[in-house]
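Below is one structure, written out as structure tokens; comments come after it.
Heads up, one of the protein chains got dropped from this complex, but the rest are sitting where they should.
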Amino acid sequence: MNVETRHYAFLGLFVCVGLVMVIGLRPGVPVTADTQRMFAYIDSLPGGSTLMVSFDHEASSLPEIQPLALALLRHAFSKGHKLVGVAFLAEGTVIGYRLMQKAAAEYGRKYGQDYVYLGFRPQHVAAILTMAESVREAFPQDYLGHDYNEIECLRTVDSLGDVAAVISIADGSTTTYWMEYGQSPERLLVLAVVTAAMVTTYDPYLASGQMHAMVGGLRGAAEYERLINRSGGGERGMLAQSAAHFYVIAMIVVGNVVYFKARRKRAAS
Amino acid sequence: MIGPGTLIAGLLTIAILTFLYRDNPVYKFAESLLIGVSIGYTLVVVWSGTLVDSLFMPLFSDGRYGLLVPLLLGLMMFARLIPRASVLSRLPIAVLIGSGAGVAIPTMLEERTLKQMSATVAPLVGASGWPDFSAIVIVVGVLTTLSYFYFSRAHAGLLGVSARMGTYFLMIFFGATFGYTVMSRMSTLIGRMEFLLTDFLGLTG
Partner (left out) sequence: MGRTFAVGICFVFGVLMFVQYFSPHPAARTVHRTVSEYWQIIFAFGLLIGVVAVLRSNLRQLRWGSDRPYRLVTLCGLAAMPILALVWGRGIDSPFMWMFENVQAPMQSTVFALLAFFVVSASVRGFRARSVPAAILLVSALLILLSRSALGSAVLPQLSDTAEWIRNTPSMSARRAILIGIGLGSLTTSLRVILGIEQTWLGRRS
């Protein structure tokens, strides 16, 4: 067996995170202004408002984004909002349907009446441009094959201007297209639920007001779960995430100490 | 007793994790299966979700014969697979590229450039009458970073100083992005480990 230095580093991470997860403590996290803003907006909407939820992510980011997506869906359903689901990435199609169904069942929400899942369209720019004028034209049928006109919760939705906001659940740049192409002819309010890796990418849009609110990552999920008083994957992962972060910091420090020692030695010799 | 789905998912998860030691037949099997299943899944979703709903149903059930045009253009795309006939695919590609470029011009200008510029031009003096430090940092950061990307002149003199400062702002951004990316990757790992420890091995509640 050929064990290299990196294998010890891998094993260290595995053991560190695994041990902490077995301990199972759940440290509370303070809620940041960004998460509070998202929560406040959804909470402030009149009951029965229609929100579009766009599942623009892949299965690869599911462990990170699912807790946050679920927390948001739960909040929206608990407030009696109507949700219209769409997907612009193929994998998001099945994931989105499953998540909406799961959250809806917890609050006794009925398909067709309280929520609907329209399905997938491959070209997001064309789909958003079409929906800006007519959602019916972009999705003549829903994911289950029902005609658009037969679906109760879509009766008040002709175009994107008829939804209170769109929640883009993304692990890539699809949220950008909602902000850029969804602004004509109606100004569209965009809320972003993203992986942590995309947070710094979208910061300028948040600062300029093109995006109304943004929550990111597992930490965002833990904060949101605290706000809705409902435990979930975010809260469960916080201690493990702390352990992982400290492990990475330790590796960086060790690497730099070794580097500077070697540099000093070379300079001395 | 774990269900067959959890068992399969657990075994395949471990198969992928074996790559951490080195590339091996178990990992290669899992990887090949993943590629095949992913492509098959995409095929189903694109066919049933888009082509049936947006093309075949309206065309054949509702009599919207105008959709014969995109159907023909779409079929012409397949000419790419036949080297001698590949020139036919230029027409649908031209439609895609031209349309995309056309809508991109006003969008890029307004949403990505002008709005960001106007957000940068914020009052540099706060309501209290004192300079707003953050607003000043933002203006300086945007201008110096933009100056770094100006390569039509050598980065010397005032431009050199500005570009150097821009580099520092970029390093802060890359560092922050790295930190958030580490957070993101660790979250995915935690999710998979939670599945292994809780659902697959039953070691945690």
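A and B label the chains in the order they appear, each numbered from 1.
FYI, contacts are C-beta pairs under 8 Å (C-beta built on N, C-alpha and C of every residue); 3 or more make two chains touch, one makes a residue touch a chain.
Not measured: the values here are computed from a predicted model.
The omitted chain makes contact with just one of the residues A:Arg98, A:Arg155, A:Arg187 or A:Arg264: A:Arg98. Against the chain not shown here, subunit A presents residues 5-6, 9-10, 12-14, 27-30, 32-33, 58-63, 91, 94-95, 97-98, 101, 121-123, 125-127, 129-130, 133-134, 137-138, 184-185, 196, 199-201, 203-204, 207, 217, 219, 222, 238-239, 241-242, 244-249, 251-252, 254-256, 259.
Subunit B residues in contact with the hidden partner, per the touch definition given at the top, are 5-6, 8-10, 12-13, 15-17, 19-20, 28-44, 46-48, 50-51, 54-55, 66-67, 69-71, 73-75, 77-78, 80-81, 87-88, 90-109, 111-113, 116-117, 119-120, 134, 137-143, 145-146, 149, 166-183, 185-186, 188-189, 191-192, 195.
The rule is short, and it goes like this: only the chains that are shown with their structure count from here on.
Taking the mean of the C-alpha atoms as each chain's centre, subunit A and subunit B sit 14 Å apart.
Within the complex formed with subunit B, the residues of subunit A that make contact are 2, 7, 10, 13-14, 17-18, 21-22, 24, 60-64, 66, 90-91, 93-94, 119-122, 125-126, 129, 139-141, 143, 179-181, 183, 195-197, 199-201, 204, 207-210, 216-219, 233, 236-237, 240-241, 244-245, 248. Those residues of subunit B whose C-beta lies close enough to touch subunit A in the complex are 20-22, 38, 41-42, 45-46, 49-50, 53-54, 57-58, 99-100, 103, 107-108, 111-112, 115-116, 118-119, 173, 176-177, 180-195, 197, 203-205.
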